[in-house]
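Apart from one protein chain that is not included, each protein chain of the complex appears where it belongs.
For reference, chains read A, B and C in written order, and residue numbers begin at 1 within each chain.
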Amino acid sequence: MEFFKRLLFLPPVASAHGSGLDDLLVYVHLLMAALFVGWLAFFVFAVVKHTRGNNPKADYHGARSHFSTYAEIGVAAIEGLLLLGFAVPLWAKAVDKFPEEKDALVIQIMGQQFAWNAHYAGPDGKWGKQDFQFASATNPFGLDANDPAAKDDVTCLREKFLLPVNKEVICKISSMDVIHCFKLTQMRVTQDALPGMSIPVHFKPTKVGDYIITCAQLCGNLHSTMRGDFKVVEQPEFDKWFAEKAKAGGGGSFE
Amino acid sequence: MEIPYTVKPRPDTGLYNAKVGIWLFLASEVMLFGALFSSYILLRVGALDGFWPDVATAWPHGLLNIPIGTFNTAVLIISSVTVVMAWAALKAGNFAKFQKFMMVTLVCALGFLCIKSYEYNEKFTHYVIRLKDGTAVTGHLDIDGHSPRFWTLDTVTAKKLASVKVHVDVPNQFRYPVGMKRPEVAHEGGAHAEHAAREIKTSDITFLQAFVPATGTFFAIYFTMTFLHGLHVLGGALVLGYFTFFGKKMWETDPERLTNRIEVGGLFWHFVDLVWIFLFPVMYLL
Amino acid sequence: MSDSSHSHAAAHGHDADHGHDLESHKKIYWAVGTALLVGTVVTVLARYWEFNSVSLTIAVALFIASIKSFLVAGYFMHLLSEKKTIYLMLGTTVAFFIGMIALIMWSDSDLPRGSKAKTHYVP
Partner (left out) sequence: MHTATTHAPSHGHAHGGAHDHHEPGFWSKYIFSTDHKMIGIQYGITSLIFLFFGFLLMLAMRQQLAYPGKALPIVGQFLAKTLGDDMAKDGVMQADLYNAFGAMHGTIMVFLAIVPLAFGAFGNYVTPLQIGAPDMAFPRLNMASYHLYFWGGAVMLASFFIPGGAAKSGWTSYSPLATLADRDHLVNGQTLWLIGMVLLITSSLLGAVNFITTIIQLRAKGMTWMRLPFFVWAQFVTGFLLLLAFPPLEAAGLMQLADNVLKTSFFLPTGLVTNAGPVPVSGGGSPLLWQYLFWFLAHPEVYVLILPAMGVVSEIIANNTRKPLWGYKSMVYAALGIGFLAFIVWAHHMYLTGMGTKISTFFQTTTMMISIPSVIILTALFISLWGGSIRFNTPMLFALAFLPMFGIGGLTGLPLGFNASDIYLHDSYYVIGHFHYVVAPGTIFGLFAGVYFWYPKATGRYMSEILGKIHFAGSFLCMNLIFAPMFVQGLKGMSRRMYDGGSTYFGNGVDPAILDLNKTITHSAILLGLFQIPFIVNFFLSLWNGKKVESDNPWQATTLDWQTPTPPPHGNFATEPVVYRGPYEYSVPGASKDFIQQGQPG
């Protein structure tokens, strides 16, 4: 399996669910390769064997075998297998089987031309009041600075944020202006960030390290430079960072 | 070789070319209006649960004039009957009668468009005004006795008006969908303040706009769909009018061709009627 | 039929268009027209009946509209006596029409668990 994954040039996985996804990629590509090689072999053979020189008189009826019908049924069957055995369950796990919010770290992600921002509820676990009336280039989450619950909220605007390793993270993805796409290559996570909607994704980082969020949806002239940085760290390091951040003024950290 | 079946039907399909063509065209029109109706549903379902009179962000109910809409529906229905009668007259070989029926159709078409324009004008002079205290009113402005079109807050400030007089609508004349809470309406005078005139200070106004497409998604889809429909009425009327007034020559040389033309034109006309049959309840009643 | 020099128009028409047939058709057209007007009035009245549910109001209005459109298409557009080719064409169209509306509605309502439509500022 690892061999095939390397053959497919897939970058190493850094999340719990990622390898399942890669498995599916490998299986599909094996099916494709089998079909491609099979058909190509037949094709080359047929063309070489039936040139004008080799076969001056064409055969009106041509091939008489029913092999192709079986091959077509076979393709359909394998596709069905991959569909029901892999794709659907993987998807269901991704969009339906969310961990309990209390067992997970919940953050809000806001796309903005041209940056990614993160928002944690803070030590009190309560989100500050948000409304678009307050939103601006420097306050993408629209936090109400006067709301007590917002005081300890942690917002990382255009700056690196941290995630603890081996803990489920739920990201609620949204955008304040145009459509962006929240893509974590190594985590195998992709979700469009749509203005007017908040869509959750979840994953469990399994490798400590520095990562980036790319934007995979055309969002304007600086689309290609739109990136967010985050770091996956051990839990203690995360806790320390988080406490400091929260103390530093939380909801006031914008501006 | 000549192109066959321009007039006579092809034996195995039983149709002449133009008839196949028009039905195909109508099929594409079905998809066109289908997409617009889908958009209507989607926008409506997705509308915020606001309430009247904040018609700008919520889905306003009952803002259109039902009696007029009903009358216009009847006008279109009658025109459909006369079109089919005109065609029947041609089939019976009576060109004069055809012209008479067609004339009625054209009058109906013109009537429909005039009434529609009147309604549009009515909307363009009808305003929604939001105030600093968070309330909102709708009504007609009263600037020297008439309500201007297309004003915005910018217009008012540009004209340096210190205040504007508004004939405020009575909210009770609008119907709320069942189950929706009726708002506490913030305007003086209570239920009897029918079209109470009210002087509003410009400095109190945060937003002022006529009922134009930009005012809200309801108006956006309302104007788009009815305008597109109106264009169809206009196009159909032009074609039918052409045959009514200039069809005599074709009638003398090739009556069957003219009959076919009218059938085809009629099919289009009925389709336009059919679209309205759905537009009317969807826009005015629901 | 009075204009004898042009009566061949009728004779060459398709279907069975004998004068007598035409007369009965005309009666049908007037009847359908009347039915349409009545339907319109009923729809408008139904709106003031205040059914106790929104969906019922909508259902009634759309039901009447469907009947009316059936009348228009069936009689005025003589769909009821049309040819197979047209039925095939329109059948396909109607299928895609319904499919489009249904799939768009379905797509828009089936969201991942926990998604919030309509607003992006509430986590």
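Here is the rule we go by: contacts are C-beta pairs under 8 Å (C-beta built on N, C-alpha and C of every residue); 3 or more make two chains touch, one makes a residue touch a chain.
What you see is a predicted model; the values in this text were computed from it and never measured.
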In the full complex, displayed partners of the excluded chain: A, B, C
Identified contact with the non-displayed chain, of A:Ala16, A:Leu35 or A:Val208: A:Leu35
Residue touching the undisplayed chain, where the options are B:Ser80, B:Thr105, B:Thr217 or B:Thr244: B:Thr217
Chain C residues that touch the omitted chain in the full complex: 85, 92-93, 96, 99-100, 103-104, 106-108, 110-112, 115, 118-121
Chain B, residues in touch with the chain not shown (by the definition above): 1-6, 10, 13, 15-18, 20-22, 24-25, 27-29, 31-36, 38-39, 42-43, 46-48, 56-57, 212-217, 219-221, 224, 228, 235-236, 239, 242, 261, 264-265, 267-268
Hidden partner chain, residues of chain A it touches: 8-12, 20-22, 24-25, 28-29, 31-32, 35-36, 39-40, 42-43, 46-47, 50-52, 55-63, 68, 71-72, 75-76, 79-80, 82-83, 86-88, 90-92, 94-96, 112-113, 132, 135-137, 140, 142, 176-179, 181, 183, 185-186, 188-192, 194-197, 199, 210-212, 214-225, 227
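Everything below uses one rule, namely that only the chains that are shown with their structure count from here on.
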Centroid spacing, where centroids are CA-atom means, of chain A and chain B in whole angstrom: 46
Per-residue overlap in chain A, given as positions that touch at least 2 other chains: none
Residues of chain C engaged with two or more neighbouring chains: 117-118
Sites on chain C touched by chain A in the complex: 111-123
Contact footprint of chain B on chain C as seen in their complex: 1-3, 6-10, 12-14, 17, 19, 22, 25-26, 29-30, 32-33, 36-37, 40-41, 43-44, 47, 50-54, 57-58, 61-62, 64-65, 68-69, 72-73, 76-77, 83-86, 89-90, 92-94, 96-97, 100-101, 104-105, 108, 117-118
Residue numbers on chain B that touch chain C, as the complex places them: 9, 13-15, 20, 23-24, 27, 30-31, 34-35, 37-38, 41-42, 45-46, 48, 66, 70, 73-74, 77-78, 80-81, 83-85, 88, 90-96, 175, 177-179, 251, 255-256, 258-259, 266-267, 270-271, 273-274, 277-278, 280-282, 285-286
